[in-house]
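Sharing a structure with you now.
Note that this complex is displayed minus one protein chain, with the remaining chains in position.
We just call them A, B and C in the order they show up, numbering each chain from 1.
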Amino acid sequence: MKREDRIPRCANNDHTNEMATKRREFLQEKTGSDLKYTGDYTVDPSVLPGNVENFIGIVQMPVGIAGPIQINGEHAQGLFYVPLATTEGTLVASYSRGMRVINECGGVKTTVVEGFMQRAPAFIFADAREARDFGQWVTDNFDSIKAAAETTTSVGQLEHIHQWSVSKMRYLRFNYTTGDAAGQNMVGKATLVACEWIKANYPVECEYLLSGNMDTDKKHSHLNMLHSRGKRVVAEIVLKKDVLAKIMKVDTKMLAQATTLANTGALMAGAAYNGPHSANGIASLFIATGQDEANVVESHAGLLSHELLPNGDFYLAVTLPSLIVATYGGGTALPTQKECLEMLGCYGKGKVNKFAEIVAATVLAGDISLACAIIAGHWVSSHDKMGRNRT
Amino acid sequence: MKREDRIPRCANNDHTNEMATKRREFLQEKTGSDLKYTGDYTVDPSVLPGNVENFIGIVQMPVGIAGPIQINGEHAQGLFYVPLATTEGTLVASYSRGMRVINECGGVKTTVVEGFMQRAPAFIFADAREARDFGQWVTDNFDSIKAAAETTTSVGQLEHIHQWSVSKMRYLRFNYTTGDAAGQNMVGKATLVACEWIKANYPVECEYLLSGNMDTDKKHSHLNMLHSRGKRVVAEIVLKKDVLAKIMKVDTKMLAQATTLANTGALMAGAAYNGPHSANGIASLFIATGQDEANVVESHAGLLSHELLPNGDFYLAVTLPSLIVATYGGGTALPTQKECLEMLGCYGKGKVNKFAEIVAATVLAGDISLACAIIAGHWVSSHDKMGRNRT
Amino acid sequence: MKREDRIPRCANNDHTNEMATKRREFLQEKTGSDLKYTGDYTVDPSVLPGNVENFIGIVQMPVGIAGPIQINGEHAQGLFYVPLATTEGTLVASYSRGMRVINECGGVKTTVVEGFMQRAPAFIFADAREARDFGQWVTDNFDSIKAAAETTTSVGQLEHIHQWSVSKMRYLRFNYTTGDAAGQNMVGKATLVACEWIKANYPVECEYLLSGNMDTDKKHSHLNMLHSRGKRVVAEIVLKKDVLAKIMKVDTKMLAQATTLANTGALMAGAAYNGPHSANGIASLFIATGQDEANVVESHAGLLSHELLPNGDFYLAVTLPSLIVATYGGGTALPTQKECLEMLGCYGKGKVNKFAEIVAATVLAGDISLACAIIAGHWVSSHDKMGRNRT
Partner (left out) sequence: MKREDRIPRCANNDHTNEMATKRREFLQEKTGSDLKYTGDYTVDPSVLPGNVENFIGIVQMPVGIAGPIQINGEHAQGLFYVPLATTEGTLVASYSRGMRVINECGGVKTTVVEGFMQRAPAFIFADAREARDFGQWVTDNFDSIKAAAETTTSVGQLEHIHQWSVSKMRYLRFNYTTGDAAGQNMVGKATLVACEWIKANYPVECEYLLSGNMDTDKKHSHLNMLHSRGKRVVAEIVLKKDVLAKIMKVDTKMLAQATTLANTGALMAGAAYNGPHSANGIASLFIATGQDEANVVESHAGLLSHELLPNGDFYLAVTLPSLIVATYGGGTALPTQKECLEMLGCYGKGKVNKFAEIVAATVLAGDISLACAIIAGHWVSSHDKMGRNRT
């Protein structure tokens, strides 16, 4: 690469308006794009170290407000107004519509079942027997491994280690609780120290990789569906027959039949989620609140459960097994993102379960809305009215 | 819901600074969050209809620039500077590092294999025989169905229909090409008209849902891995042994062994992607360029292929089967997003394959970087240095 | 290996009682097992060439008869007595019980939707573009490829070729109809000739493997769930509320709730079948009738669909997407196996769809029985009574 093609850098003071301007000028020269709006931001770049490198400016993404939604959680209780950052017309309106139904039915009940964050090293041995015997040693020495891991963190706690043997490898999956942080880096650091302790103390020589792709990080996996990466959260509601008929023009029997049909489609498709569209609400809420934007891929997996009740009402529940959320660390302290968290009463320590409940409740609202829109035939017409339907 | 809890609306002129201010004041009263930064934006809200409802302001997300990266595509050719919107420290630096390796190895070769967008209605019959016979009729009447679908669009073209029978249902999956738009709404509208035509012309009475969850929309599925939703793109490179050793301190034999180990982990985990972290680059590039932010869940699926060559070099290729991208429509015309597309020479009509190639090339760069970091033991230390490691 | 450890062979006349005796004597010397019963068979070994090598004797597996079952198929019509080869106590009784319920409800409706057998070569190129372009050439030259393939067979017909690009490889999946044979070898041979024709005629040099594991042969796969390997068959019934109550002591509402719960379990487990136990009936019927005994792994995949009807009756349907069956070739002509096929009126040409319907109907009977046993609490007690419960 030629020197003149290199992006300008500054060793000591990189996150400044000056450097951003310098880079935009460089990019204008190289690409012709003046990046005028991208440079026209109001955030102070001095807050950005730790969030981005080679800073050039700010992408401005519109935020709409959905709600309010009545949440009857253990941590989130009351009416919430939910900020959704999106460029997809209809999305905010659709979630709002689902929230209205929820409110008319008395609110959504939310439950955080459990929560873990993982790092999953793989150890390599001479043969399968060594790999198996190592596994037993790990089990026997769990307390020491835990102690080693936890020297790196005042928050993270190693709860348990899952293990799998394949050929001459032993895959471990360290499961931590991580307080109000999502914790991917926290557990990476802790597991590194734990692995070094293992390597130093295990009588047989062994090699390891800090990740053997069983974490599984930044990708959906069936493993995450089974063994929660992030929070496992449930949002439940009994949808009243007459409320659905009035607001959605949908009969609960039709909803039951359509949900069953969609379940079958999801099962045949091998889908990560059997409901309509968990990813929309999660992505928008994640971006608005400074969550790690890539974690929507793990977080959108889930199970939508339903039951037509004898009285014609309709039980509906979403279970999100791997909802990765934080109210502390990462992008949560950036100016606009922090405000969006504060609007939900979810910024800072001790808030992560509350936030998880709000996300699950929002997903349920969106699924109620889209499922009914598909049944009642409003799906296309609403996008015609509110979206950017290209023809 | 009490009247005073309702979000303020304005029937005729909702996307204005005034309405946004009014809503923020309302939210401040309700939640205590003043939303000062969220309201301190430079975008003109008159551009926002079609992208958001209940507009309250703007989330500001930092953009870093990665690259340049030498791409030797059919559509993208030359050096590209890649805008990544992120709040995850280390991410931009890591992708840049991978791009440097790519450049030293002569650039990445990119290929768009095919591209479709789907809507998948399900028809319900009295029994399995009716469902099967209906399928034959659909095949026989494809030309008429195609004509009906295409009345709604000057861009979309119905290419083929996949069909599946389950019990008394027949699931159809309409596959369209959609020009430079992602096309979800375009194909929804076209398929609705096609279904109405079918219902009117099929001799047997039948019911249908516009989506039976075989699309599969806004969720990962194995079906999407097989039958591309969005573009199917490949990015390939031969990594030179000495370049990897010099820049990454990694031997290609170790890389081969680690990649195999990670493949096994991914297979055992049932992961949507067998490489390190496709979702990071995709999410960041999607947000920067106004893509539908939820589509990262479909788009992150893929296959990372490798081969240790006899001379010690290392062939590495990423195949993304369902990369959903647009250079027109949706959020692509928003001010900052449009600039980021323009910086890549990818705004507007006739650019979508070019953009798809850039995304795939970026993913490959990120995977080179992270795979080597894990092997060389830099993973944790780089996050310590550049990220927000919470302890 | 020492000469004296080699199994005795005979070049010209290997399938004889003499050679079998000689081998058993050899094995007795080597292992101490006299193989008395294994050698005490009534089959004439001269029928065995083409079915086994190194013949030593016969395993005798008991056959029980289930039924009759009233089948209202397109090919199978009337009452059928179903031979089940098994060593699992309770199995025959349980299937019989389900058949009784089916009969009382008027019989099971069966439908063969489609049927294919596949061989899936993979072609390797210099890069992804060559692989993609090759795919287009294959599409353009389908008629010639089909002609080449069909030179090897008077029965098999190449219907269509599915294609997938991954990195620099192009996976093809040749789909044939194969008459009354299962056809794995038939399509292997045809595809080999087709591939040789391709290699000779495609302008670019290329290599291929006759199977790239996308067949997918002798293993379950999600691909087979989507694109039938073998017959796609549906068996349906409306279970009458009062019949279930009388025979099974099960209320249809409970059955609906339990089926939903089991669906969720199957979805979370990532199961190949969401009903109770398709494999039991398929394996037993396969062994009794000389099917390829390993094909139960493909064949057991499926979807169990249900619907609680307004009048309290219960619609239940099993869809088996990849039921691999034959009424000709393979083991179907062996003496006892042929008799079991004849008992079903399914030996020889033109019978394979009839047999497929009987298998699907049998699976449905078994699932009705086991689902109700689990609900009513008879599962354990029936095994206590009829099986070999070890304690």
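To be clear about the criterion, a residue touches a chain if its C-beta (ideal position, glycine included) is under 8 Å from a C-beta of that chain, and two chains touch if they have at least 3 such contacts.
Everything numeric here is computed off the predicted structure, so don't read it as measured data.
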Which listed residue, A:26, A:164 or A:314, touches the chain dropped from view?
-> A:164
Kindly note down the residues of chain A that lie in touch with the hidden chain.
-> 74, 109, 111, 113-114, 127-129, 132, 135, 164-169, 222-223, 226, 232, 234, 236, 270, 303, 305, 317, 319
Please identify, in ascending order, the residues of chain B that touch the omitted chain?
-> 222, 225-226, 253, 257, 260, 263-264, 266-268, 270, 274, 303, 305-308, 310
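Rule of thumb we're sticking to: only the chains that are shown with their structure count from here on.
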Chain whose average C-alpha position is farthest from chain B's own = C
When centres are defined as mean Cα positions, the distance from chain B to chain C in whole Å is 38
Note: chain B sits from chain A at a C-alpha centroid distance in Å of 16
Which residue numbers or ranges of chain A touch two or more of the other chains?
-> 222, 257, 263-264, 266, 268, 270, 274
